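Below: one structure in structure tokens.
For this view, one protein chain was removed and the others were kept in their places.
Letters A and B mark the chains as written, and numbering starts fresh at 1 in each.
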Amino acid sequence: MTTRLLRRLAASLIVVWLVASGTFFLVALAPGDLASKMADPRISPAARQRLREHFGLHRPIWKRYVSWLTDTVSGNLGDSFLFRRPVREVLAAALPNTAILAFWGLFLELVLGLALALVQASKPHSFWDRLLSALSLGAYAMPTFLVAAVLLWLFAYTFPLFPPSHMAEPQAQGLSFGGRLAETARHLALPALTVGLTGCGAVARYVRGSLLDEKQQAYVLAALARGCSKRRVLLIHALPNALLPMITVLGLSLPFLVSGSLVIEVIFSWPGMGQVFYAAVTARDVPLIQAGTVLVTTAVVAGNWLADVAYSWADPRIRR
Amino acid sequence: MSVSLGFAIACGGKTPTPPPSPVAAPIHGGQVVVAVAQDISSFNEYTGFAESTELAILDLLFPSLLIEQPDYQQHPPSFAPNLAVSWAFSQDNRTLTFHLRPNARWSDGTPVTAEDVAFTFRVQKDARLPWSGQEIKDFIASVEVVSPTEVRFHFSRTYPYQLMDANDGHIVPAHVWGKIPIEEWTHTDFSRRLVTSGPFRVASHVPNQTLTLVRDPAYWDAPKPYLDRVIFKIIPDTGQQLSQLLAGLVDVVLMVPPREAADLKRHPKVEVVEVPSRVWGYIGWNNRRPPLSDRRVRRALTLATNRQAIVDTVYWGFARLAKGPIPSTMWAANRNLQPLPYDPAQAAALLDAAGVRDTNGDGWREWQGKPWTVELLYPSVNTLRAQAAVMIQADLAKVGVRVQPTPMEFTAMMARQEAGAFDAVLSAWEEATKVDLTSLWVTPSATTGSNNFMGYSNPEVDHLVAQAREQNDLDKAKVYWYRAQELIVEDQPVTFLYEAVQLVGISRRIKGANINPASVFFNLPEWYLEP
Partner (left out) sequence: MKGGPRRLRFGLALVGFELTLVVLAPLVLPNPHAIVDPRGAGLLPPFSRVFVVTLQDGTSFAGLELSRKGEVLALRRGSSWEQVPEKLVVSVKPQWYLLGSDTLGRDVAARLVKAGQISLSVGVSSLALAVTLGTLWGMAAVLGPRWLDRLLMALVDAALALPLLFVLLAVSAFVRPSLGTVVLMLGFFSWMGVARLVRGQALLCREKPWFLAAQGLGLKPLRLALVHVLPHLVTPLATDATLRLGDLILLEAALSFLGFGVPPPIPSWGSMAAEGFEVWRLAFWLPVFPGLAIALSVFAFATVADGLGELGRGERIAGEAA
């Protein structure tokens, strides 16, 4: 067991190293650097050169790679070129915001998806089943920015129920803890709903499919024969088994908690990782890009691993 | 075109900036919310590179010695007192003395002194910092503290822009920032070391969310500022900025897209101020690459491009046809210049003469027997440029020139420009208030580097520009600038497209705002709210 775990860990480290190195060379070889982004007429070519030297961009690529690698291994993430602060601080500010939005977004996605699936699976092929599946697929099939635009138009501008952007009003800093919580919840509503609406269709499809599969199983028939109500059979017997594939889906969603969605963050002025990443990429902010990549890759690998572990724990059949 | 189906609809740029209306007496109180697209990258200008909005916000926190006035229509900009109350040049023009305001205070109560000015100068010249403006201070040899309120700048030579160069940059607090070793500046979070000297001080800064400024009661120019609070709300999405302006959640939007401006103007609570900017758009041709190296070809491409249609359609009339390399709002602009006409027939003739002909009868012109395609680069997120690129493609197709519009990520596009690996770029340039054609139009030399990525080279222009730069007499300088502009327009190293107008959306409840090309926040301390 321990050797298996260690082996898996080693493989994961290799994956992280592969991806981070790949990104390093991708960014280093891509045309343009921090200095070429500066299009200001005040900036003379000499100033550009000075910027390059200041951030060590004039050194040969392999030297930069080696110093990045040694720094990272020793736990030093370096300083962001763009924000001129330690990368650690930049990430520490953005990460919690992304995690909050992603968590509640995924939560809504799951709850909505499950609710839809249960209603649909209780009477498969009925009118309601068809309608709901059409609607949830419709939301799934809409580009995210359009769903966001519709939500904003409806619930922020036509009926101003929720604030259209940001995590809190500037005055909110003076509020009590409870007040701040309510403030965040209000601001979270529309972006989280956007995540939930665009994702629930997929969840509903998975769960509905596996619920229908489970309904064919002998144990369901047996339960029905024992006189259990249809609802009870669906909820107590079939649902837990039907949820198994969701573990994998959730595991694959883990990276979303640290990477965030650029489109949603831009539209709702949400100060998360998506925006930080985008800014870092356009400025070729190598330390920030590298740190972000290591973080996201780790999340991907960890998500896979967690899904496997959870799966074998939940379903002893696949344990070997 | 034989008929002018006149463009009778009101065009942009006609409405002058509304002067501050001193109808009612200004009153204290209230807050104004300004939408900005991105957060401030650092509170310390000298740690790197600041964009124009960021500089405008820093102007409010760290005033400079003087305020540059936006009066460059007739002469180079003049200056008004700020931290310095007066200034004087010595007889030989090599020494410039500033007298500082005795009652100016940092937000911690310490007076602003000549020490701060000298410290700032040392910082500006420090080679360990990547400040992009270092070259501006090249001819200032030293700064000498005479007394706490008197400071002297010693120049190594005399030239027309000494005062402007001495004034450039924000004065920063020596008694606080001087304690941080310079080596640590580029990774220090200066938002935690904020001691400011402007009309407003920073109340809070939530990264990528809001920057809240509050009135500084100790500001020297009492009773200003009138507003209690100015909140900069970071909203990256333009659509959201506008919706929030209309919903009353935001009071100022700095850049209204032209297509929305007409619509916004109909809204009773919002005013759209048209500010003529020094930004002009162009198609930069690669002057090193045949057949674009042939002046006839470049002129033909300009003649074949319906620039007025681009101004009318893409910019909805909120722009003017550009005539030459210096924006028409500036004193050095040659007023006799005329834009090249839209004349596809003449363009076709010029292309034929230059040997760019359709030899195989497929409707497209070839160059030296091979198909010729001009790849037109533009930044991928700029939808206005994307529209313009499509229009240019359609226009040039009419004279048989094939254009391939290619959207590119901005930084990558700049890198291709620098490397000279392009045919054409759709781009824009902002002329500095210090008129100078050197950076863009003088033959690039291997040693000094240049922004002249087109590879344009005309020895006569080089000579004229060198003469003009050294000329202290304005009228004489004008002669050189005028001739240089004529030559550049004749050569058409770029196709001059439009002069932009900045559209500022502002809530009508704000009074006293004088929004001008220097900065939207030029007189922010004088803004007040309708009672």
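Here, a contact is a pair of C-beta atoms (placed from the backbone, for glycine too) under 8 Å apart; a residue touches a chain by one contact, two chains touch by 3 or more.
In this text the structure is predicted, and so the values were computed from the model without any measurement.
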item: Candidates B:78, B:313, B:438 or B:471 - the one touching the absent chain; value: B:313
item: Sole residue of A:105, A:163 or A:255 that reaches the chain not shown, by the stated touch rule; value: A:255
item: Which of A:14, A:131 or A:221 contacts the chain that the document leaves out; value: A:14
item: For chain A, residues in touch with the removed chain; value: 11, 14-16, 18-19, 22-23, 26-27, 29-32, 124-125, 133-134, 137-138, 140-146, 149, 205, 209, 212-213, 216, 255, 259, 262-263, 277-278, 281, 289, 292-293, 296-297, 300-301, 304
item: Touch residues of chain B, complete complex, unshown partner; value: 1-3, 5-9, 238-239, 242-243, 257, 259-260, 263, 309, 312-313, 375, 379-381, 383, 386-387, 389-391, 393-394, 404-409, 412, 415
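The rule is short, and it goes like this: only the chains that are shown with their structure count from here on.
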item: For chain A paired with chain B, centre-to-centre distance based on mean C-alpha positions, whole Å; value: 38
item: Chain A-touching residues of chain B, taken from the complex the two chains share; value: 38, 41-42, 44, 47-49, 51-52, 127, 129-136, 186-189, 204, 206-210, 212, 231, 233-237, 239-240, 243-244, 247, 249, 409-416, 418-419, 429-432, 439, 448-451
item: Residues on chain A engaged by chain B in the complex (per definition of touch); value: 30-33, 36-51, 54-55, 79, 82-86, 89, 93-94, 149, 152, 156-157, 160, 164-168, 170, 173, 266-269, 271, 275-276, 279, 282-284
